[in-house]
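The structure appears right after this line, and notes come after that.
Let's turn to subunit A:
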Amino acid sequence: MSDPLLTLVLILAKLGVIFGVILTLAAYLVLAERKLLARMQLRYGPNRVGLFGLMQPLADLIKLLTKEDFLPARADKWLFLLAPGISAVTALLTFAVIPFGPPLELFGKTVPLVVIDLNVGVLYFLAFSSLAVYGIALGGWASNSKYALLGSIRGLSQLISYELSMGLAIVPVVMMARSFSLTEIVMAQEKIPYILLNPVAFMIFLISILAESKRIPFDLPEAENELVAGFHTEYSGMRFGLFFVGEYINLIILGSMVTVLFLGGWHGPWLPGVIWFSVKVLAICGFFIWVRGSMPRLRYDQLMHFGWKVLLPISLLNVLVTGAILLGMG
Partner candidate 1 sequence: MPTLTIDNQKITVPEGKTVLEAAEELGIQVPHFCYHKELGAVGACRMCAVTVQEGSSKGLKMSCLIPAEDGMVVTTDDEQSTTFRDRVGEWLMLNHPHDCPVCDEGGECQLQEMTIASGHGVRRYAGQKRTYNNQDLGPFVAQEMNRCIQCYRCVRTYQDYCGGRDFGVMGSRNRVFFGRFQDGTLESDFSGNIVDVCPTGVLTDKTYRFKSRYWDLQEAPSVCPHCSLGCATIPGGRFHELQRVRSGENQLVNGFFICDRGRFGSGYVNHPERPRQARNNEQLIGMDEALRQLDVEARGLIEQHGPEAVLLLGSERTSLEANWLLQQWAKKLGCREPVLAAHGPRHQAAQVVAFDLSDRLASLEQVRGSDLVLVAGADPLAEAPMLAVALRQVVRSGGQVIVYDPRPVELPCEFDHQALSPLALLDFLTAGGSDGQHVRELLQHAESPILVGGADLLGVEGLQRLKKMSLELSNDQRPCLIYPLLSNPNSFGAALLSLPEQDDLLTRLETGRVKMLVCLESDPLLEAPESDRFSVALTKLDKLVVLDYLPTPLSVHANLFIPTRTPVESDGTFINNEGRLRSYAGVLEPGLPISVAEDGGHPPREFSTVSPGSDPLSASRILQILLKDDSSLVELHQQMVADFPRLAGLTGLTPSDAGVRVADAAARNVVNIDLPEQPVGTLQLIVSPARYGSDLLSRYSDKLEPRFSSAWVMMNSQDAAERGLQEGDKVILDTETGSFCLPMICHPQLAAGCALVENSAALASLVPGAGISYCEVSREVSHE
Partner candidate 2 sequence: MHIWRDLRGTVQPFWITLRNMLRKPVTVQYPEQKQQLSPRYRARLILSRDPDGNERCVACHLCSAACPVDCISMQAVEAEDGRRYAAWFRINFTRCIFCGLCTEACPTLAIQVTGDFELAGRDPLKLVYEKEDLLVDHCGHNSEYNFYRQAGIGVAAPRGTNSTESEPVDVKDLLP
């Protein structure tokens, strides 16, 4: 087998595995979230479909697929149909650069456990997380509904505001690892994860990705009690499902990014790298769910105030301080 062909086959295989795992994970993340939230509220959560409600995601899928695909009057048809796709696909594509395990020896070849090990992986991640905004903006605008439009406008301004801090929180990591490649960033944390070296950057990043994922306490774009369902008010059936699934894929991606950037990726004692990676990602996702169960929603002015007047100065300061220390250490 020629080398490029083998690389292609390996990439495709990795893609297939990742797609399968991520989509299943996303579906069961929904179930896990519902179960956890229910327990936090002294309920059981879904427990009727299958054992402990384990078939609930399947039932949801069948429901979403069989529901009417509704197109509002005077909506922008093509944009309306396209938007959920953008949302889901950009989320999936981001995973291409995430290393989820140590390189593997296969057929006498070192296979990195990442779909494509870009040397500018961090920039790729930033670029795609910005692109995801289009799904929301276009979906909300094309719906021809005031609630959807308001939701998408909120989503836009919120993402723009928090992307800055998020980017600035990665800068110290890049400076410390001296690389834009995510694999190398993980390698650099072999001894000490960056969460211990730079906890401020970790906190900023965590808060920013909460906002990025439009989850409580930053779920203003889909604030139910103000905007019905925000940007996806007019969506139904599997198109709504795509938005929904996109959101949970995004959750996994962001969890992976936290793991990669601050928690040392696949590094860990005793267990294989992939397992360590998964455990860390799931822990982050679990924390997100916990936050959702515990926090109230921010007011819009509080959101903006916090983003621009608190988070951004702190992250700038953090970059300066980290830079100074690194410079001092030589």
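Criterion: a contact is a pair of C-beta atoms (placed from the backbone, for glycine too) under 8 Å apart; a residue touches a chain by one contact, two chains touch by 3 or more; residues count from 1.
How were these picked? Simply put, all candidates are chains of the complex that A comes from, given by their letters.
Keep in mind it's a predicted model, so treat the numbers as computed, not measured.
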Using the contact rule from the top, which of the candidates 1 or 2 touches subunit A in this complex?
2
Candidate 2 partner, complex, touching residues on subunit A are 36, 38-44, 290-291, 293-295
